[in-house]
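The complex appears here minus one protein chain, its other protein chains still in place.
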Amino acid sequence: MRTEIRLAGFGGQGIGLAGLILGKAVSLYDGLEAVMTQAYGPEARGGASSTNLVVADRPIDYPFVQEADILVTLSQEAYTRFRDEAKPEALVIIDEDLVQPSPQDSCLKVPATKLAEDLGRRIVANVVMLGFLTATTGLVERESIEDAIKSSVRENVLELNMKAFAAGYEYARKLKADQ
Amino acid sequence: MRCYAQAILDSGIPQDNHVVVSGIGCSGRVAGYMKIDSYHTTHGRAIPFAVGLKLANPELTVTVFSGDGDLAAIGGNHLIHAARRNVDISVICANNFNYGMTGGQLGPTTPFGARTTTSPYGSPELPFNLPYLLAASGANFVARWTTIHVRQLKRDILYMFSKPGFSFVEVLVPCPVGFGKMNFIDEGLDEMLLYKERCVIADGIPIDELGIDLRTDQPIYVGRFIDRDLAPYRPVRLEDIE
Partner (left out) sequence: MTSSGVLTGKHFFQGDEACAEGAIAAGCRFFGGYPITPSTEIAERLAHRFPEIGGVFIQMEDEMGSMAAVLGASAAGARAMTATSGPGFSLMMENIGLAVMMELPCVVVNVQRGSPSTGLPTLPGQSEVMQARWGSHGDYGLAAFSPWSPQEMFDLTIHSFNVADRYRIPILLMADEVVGHMVERVVIPREDQITRWERKRPDPNNKDAFEPFLAEDPDLVPPLAYAGEGYRVHFTGLTHDELGYPDMSAETHHRLVTRLVEKINYNSEKIVQTEDHFMDDARIVVVSYGSTARSARRAVKDARQEGIPVGFLRLVSLWPFPTNQIRELADHVDSFIVAEMNLGQMALEVERHVRRPVTGVHHAGGAMMAPDRILDAIREVANTGYTHLR
């Protein structure tokens, strides 16, 4: 098994932190392998920023995402730039208030930024997305992500992040139940 | 060199704690003439080597002994930055107005108009006023003497050992072979006499007046110009912050 994941948005949305939490959860708490890579330099500043993860059940040789199996986008620019680089049949998750997908693209939609705003801080939209991703894909155990959040964020924002994760997780569950 | 050796003996600091670092040049060889721990480094890099020594073992009394070419030209960047950081080392800069070891070429302190093998028609460049440079860079102690001011020089080297932060003394030294000959100063002794005639002890004189012009009868000012207590460099320690 080798799953390629790309998380993308604009600078300041905490895309890197989301990747770090997910990678930690997979490789430190779930016993799988994970490699995270990021774009550096001018292309990483402003515009579409992305964090890439390869998750596998055996050592990972080539560490880069070539064709994403899972694409999570939190901005229109990120969607436009990275959709075609992902597999046509990739699981695409979008922030429904920030991304207008192509009509023929069947995406999973989540109001991540809005859910984060409901918690008081739009900055945790990244962790809402992680909650949604965890519930939807089953790629990683919920406890593992929670452990990873605990070891990645400051004490004073831990509760907020845990709530954000739960909000995304519950939203996905409800969505599934409604279907 | 004799003054430095005498100062070490008089310092009351165990000789084993004294370390001398030099670069490349006539005065760079000093490290090899002293029976203390001595490091003869690459051209221009004596000061950062000394910085590493001092920070890794703050117990050491670290002195850099090198020339004007080594310290102010190829090593000029290290000189101003060590002074800016105010690292607790002493620098003795022997200034002979040229690159003596390689046969008398133009250096960063060669006076305007002075002849060297690479400025045969006279130097077209203005030289560094070293005390001015060091004062502007942030050194805690800046002085200038010549080789005839033995007593004052020894006194100030001794003072530099105990002075916290970066201290610097420029020592004007004769270079009869490399510099004197080309500039109608026949013997080392003549250059010494020139110092004797023209030197004026002027402690605390405005530092922008310390330029040296051998072509005119303008005095060569020597003395202590800066003695202040800016905070010396200390590596960051968490316990100091919390």
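Descriptive notes on the structure:
Think of it as A and B in the order they're written, each chain with its own count starting at 1.
Keep in mind that, in the parts below, a residue touches a chain if its C-beta (ideal position, glycine included) is under 8 Å from a C-beta of that chain, and two chains touch if they have at least 3 such contacts.
Since the model is a prediction, treat every value here as computed from it, not as a measurement.
Summary of contacts with the chain left out: across A:A34, A:A48 or A:A86, the touching residue is A:A34. Of B:Y4, B:F49 or B:Y195, it is B:F49 that touches the chain left out of the display.
Against the chain not displayed here, subunit B makes contact via residues 15-17, 19, 21, 31-32, 35-42, 44-57, 59-60, 77-78, 81, 235-238, 241. Of the residues in subunit A, those that touch the hidden partner chain are 20, 23-24, 27-28, 33-38, 40-42, 44, 60-64, 66.
The rule is simple: only the chains that are shown with their structure count from here on.
Centroids of subunit A and subunit B (each the mean of its C-alpha atoms) stand 60 Å apart.
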